[in-house]
Every structure is written in C-alpha cells, then in structure tokens.
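First the structure, in the form of structure tokens, and then the observations on it.
What you see is the complex with one protein chain gone and the rest in place.
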Amino acid sequence: MIRIQEEPLDVEELIRSTRNAEAGAIVTFQGTVRKHSGSMEVTSLIYESYKEMALNAIHAIVDEAMVRYGVLDVNVVHRIGLVNIKEDSVAISVSSAHRREAFEACEYIIDSIKKKVPIWKKDVKPDGEAEWRD
Amino acid sequence: MIRIQEEPLDVEELIRSTRNAEAGAIVTFQGTVRKHSGSMEVTSLIYESYKEMALNAIHAIVDEAMVRYGVLDVNVVHRIGLVNIKEDSVAISVSSAHRREAFEACEYIIDSIKKKVPIWKKDVKPDGEAEWRD
Amino acid sequence: MKITVKYFGSVKDDAGLEMEIMEVPEGSSVSSIISMIKEERSGLSLRKNPLMFALNQNFCDGNRVLADNDELALFPVVSGG
Partner (left out) sequence: MKITVKYFGSVKDDAGLEMEIMEVPEGSSVSSIISMIKEERSGLSLRKNPLMFALNQNFCDGNRVLADNDELALFPVVSGG
C-alpha cells in the first residue's frame, strides 16, 4: 500500500498489511508534527503535494529499497492537508526476515522521501499565519 | 511503560504512550514469530522469562538508551508464553525530536534485549514437540 | 506547441497561480521556458533559488526539450516527511 491522503493515518492497518509469516521483524517509522519548528512555536503543519509525481516517486523509492535491502513488505502513507501537533504526517512500515535490514530499509526510505518526493509544508503559527518551510 | 505479559501486545497503545508534542519521529520495532527457525518449520514459539530480573534488565537498557541517544520516550513490552506465527513477541517504541536518534535508540534497545535480558524460547514444531532454542 | 505548467509550494504563491497552459516554440527546453516565465511574462515572480522542476512527473535536466502536451512543474526544494 502506497498512499497519499488527507485522512489521519491508520498505523495499525499499515502494520497489519506489513505482517508476514516469513518476517522476524517489523520496523515502523512515523513522522509526527512537533510543537516547535526551530525556535518558533507551531500549532499545526499544512502539507501540499504534487500528488501523481509524489506517488510515483514513493513507488520508485520503495522498489529500490526492497531490492537493495531484501525486505519482505513495505507500506507507506503520507498525509497532506492540515496535520496537528502529535499527529502523523507520514508512516512507513517494513518487514524482513531479520531486523537489521528492516531498520536500514526504513531509514533509507524516510531519508529518500525527504529528499526526492514533491511534498512541501507550511508552519501554522499560534496567530494563525502560515509560512512555507523552505 | 515496561511490561512482560502473556496477553497479545497492543502496539497501538504502545505507540500512543510514546507520542510526544516535542517529537518529530517515532520508531517502533516489533519482533514477530517466523514460520521458520533456520531450515525448520515452526508453528509457534513458547517464551519463558526470569521475570523480576528481566524487568530490571529492560529498565536498565532503556535508561541507558535514553541518556545515550537523548530520546524523549521509550516503551517496551515483551510477551511470554505461547506466541503464534505472525504475532509479536516484543515491541519497542521510541520517540525523539529528530529521526536518527529514534532509529539508533530503538536498534540499540532490541540488540541489548537479545543479549542481556533473561528470556528464553522454545520452537514448537508441526508435530507439537517443543525444543529450546539455545 | 502547448504545454501545461504547474506551480507548487512557495513557488505557487510567488507565481500567483497553480497552473496554466502556455504556447511555446517547438524545440523549447525546460531552461528556456523557465527563463521565459521569469523574464518575459508579467505577473509572475519566481524568486525561489534553487527553483526545482519536473517534466511529466519526473525530475529531469534543464536541457530537456519539451513535446506538445508535456507537463512542466516548478517548485521549491521538497520538504516532505
């Protein structure tokens, strides 16, 4: 499952899709919205995507990670729109026979998403003003 | 939360306890029961613990990891008794401001648990026979 | 030929629009179209540096030549996750 959606992420469902009888490990990464952006306080973030391209880019990253690390299953969901503090903006779940590959693949995927997937975010400040973070 | 229990693990609850408004990342590791142990097929595992010592040992590992990696929250649950294929035997969830520390702390904790925590497992084979794995 | 240009993130705000259909000379490269947008068209301000771009949903080289109906996207450095 690779999805970009406005709805809150269902991490339990994501992990359920990743479970595999050949897996000894599942590693899940969630990116969550922090109360601070640098020294500035934020109340939420607004995510925007170039959706068709972003989906293709995530697919390409996941395909590459599966080959490179030999993992069993990978599922990724990225949220767009308004995401409040403590909520997930992205969740990545990876299963593999042994744990090392699941950790490495999961970290590789989030690093690559941050570098290569056309998604942008705005910090929403306590006064309601929103500012692009770039 | 650090627990050793016979009941199936509730990973959603574990992650909920790990969420933190100062966190930009949550990394969760689940150890799951594989259909194979080496080349042998298994139907389940039976875990046994020296419970008081195991709880102390997990606490010590978590305290050390929190200081060493500067992460925000860590929760660990290990299951004992009969655990079927695809079910979780252990779950570790770590939150931190930035993702690198959460990955490193989570991996450090599972590596340390496997080395230092008095828990043992038996492979249950399709014929019902159980054999210690050590 | 006609191409579609899409703008995202802060570049969309700078451009003041999300998308437009442009008539460009046959054989135009990505770079030449970006220069054209930056310098020759009024009402658009693409100050972002670096300005990133993608052709038909793929990152590409600035020398890539467009074909009719291609989709060119302009946006700032990505910041997902």
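Order of writing sets the chain letters: A, B and C. Residues in each chain are counted from 1.
One rule holds in what follows: a residue touches a chain if its C-beta (ideal position, glycine included) is under 8 Å from a C-beta of that chain, and two chains touch if they have at least 3 such contacts.
Keep in mind it's a predicted model, so treat the numbers as computed, not measured.
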**OP:** List the shown chains that the missing chain touches in the full complex.
**Re:** B
Subject >> Candidates B:86, B:100 or B:133 - the one touching the absent chain >> reply: B:133
**OP:** Specify the residue from the set B:49, B:75 or B:93 that touches the hidden chain.
**Re:** B:49
Subject >> Where the missing chain touches subunit B, by residue >> reply: 31, 47-50, 52-54, 56, 78, 89-90, 110, 113-121, 132-134
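The rule is simple: only the chains that are shown with their structure count from here on.
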Subject >> Any chain that touches subunit C and subunit A >> reply: none
Subject >> Reference subunit C; chain at largest CA-centroid distance >> reply: B
Subject >> Rounded Å distance, subunit A centre to subunit C centre (Cα mean) >> reply: 27
Subject >> subunit A and subunit B: spacing of chain centres that average the CA atoms, whole Å >> reply: 23
